[in-house]
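Structure below; questions to follow.
Not every chain is included here, but those present sit where they belong.
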């Protein structure tokens, strides 16, 4: 894993983005290969060297033709092999692609992580056989989004991370959990905040246990940065970095480029907020910044025009500040 | 009623669209005659030969200058005669226009359908006198959206359908009810699903009763296709077609081009989902596909940019697949 942090001054630059083509909650843009080719150009121009396929499938919708998933979960044949497309575009732009595992939805419905592990045992093998030789395939992303209260998270992450590393000659693995902060509410909820946010002390104790348990099977942790308030960033980020260092994990930030403070869930974030979050990560000594995600919320061709301006504001910041 | 189904292979092509100018829940685009003229060109290029005015009025907002509705319901004088506009544009493009009846809102507020029947007795007469001679005026749409539990639905549909047919020398009449499936939640609800979805067996029994009761007064039924899950389409569509055949109704699909699975209610659907739904209708032997609706969710000039890409994806599918 390259360290691609902007070292100059207070700025932390975004060098990676999720690709959210099988989405939980962000409406689809209906792009074809032409639009994706253009978007990778925009990403490159913004300094992005890493793309992460957020999940290779969710319930019955999948990104690549998978005999296993079609047979076992009744998944629909995708109109296009998106994994091949994204690998090809990443290779054209000399980017790294992280591959996100399958999310069956069973965990969301039942709280049981075992079936996610079982399914991904087969998916990892199938995918590695199909795409493991590709130049841009340089890592894995454990797509299960957990937080402190997720039962069985340590076993799941340790198990899936180990499988990924073992089949791929130790390619790096990362996770992107959420902080159980005041804005940690469901997208479908009409609330913006909740009362029972985690305390700093609980956060530290619980994640220390998780980090200890996943050591060796996971290389980097990219906490989502949107569930806490802006003035809480410094404290939480300090703890995250301290824990990551202790357990030899790289500490990335998942700088959310959508706005959690608004009734429309979700539109692009105000640039000032993104800047606050990135600079807090820099100050805490984080290793890399990725974002969820470029194509809806920061791209000059996004369906959300606010994103076009966010791209310009971000590039001004990156280049001239 | 022409049958305009694409007969080639697995594809079912959309040949009709609602026009949602007096909307319950879709924000207005503020188009004038110029934008509408352009949109009919886009529709024509996409293979649409049928437009359906979803309702000629809703509560106090109406589409045409109506002495009756203004006097009786205090409706506002419309800035433009939209019925004349849409008829003119339909005539220019050799399209069929179905006229949607008035929705007073009283049924939504009180559960009482009698006033919808009473009001439309006058509306049908007024409208037929005003626009019945127009070349494109070729059918009626009973705008009351019902489902299985709607009390008095049979009497209302039979009554209004008979009035329409009798005044217009038997012009065709259609309805577009919803399946009471897991996604049948109110637009204003923050939920995406509900627990008490109808079973296949209940659906069949209840709609058999309704179809039997409306026979002769209704010519086609276009179930909305968005309230059930994608893997349920085959079963429900098979029943719908079987029942429609039994009661000599044409069986259309109302292929919703907006996405019911997302927290923003509503933006354009992912093309892959629309394709799954259309092909399920084709497989079940449906007679025609219409959509709710082209101008917001599929038009190259929609305020939702996702729609521009959906148009391109759909045209690629239509022309080249």
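Per-chain numbering from 1; labels A and B assigned in written order.
Definition applied: contacts are C-beta pairs under 8 Å (C-beta built on N, C-alpha and C of every residue); 3 or more make two chains touch, one makes a residue touch a chain.
Keep in mind the model is a prediction, meaning the values are calculated, not measured.
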Total identical subunits in the assembly as filed, 2 in place:
3
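Keep in mind that, in the parts below, only the chains that are shown with their structure count from here on.
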Quick check for you: after a Cα superposition of subunit A on subunit B, what is the rotation angle, between 0 and 180°, in steps of 5?
120
Distance from the mean Cα position of subunit B to that of subunit A, given in whole angstrom
40
Any idea which subunit A residues touch subunit B in the complex?
25-32, 35, 60-61, 74, 76, 78-79, 187-190, 264-266, 302-305
List the residues on subunit B that touch subunit A in their complex, please.
190-192, 230-231, 259, 262-264, 267-272, 275-276, 304-306, 309-310, 312-313, 316
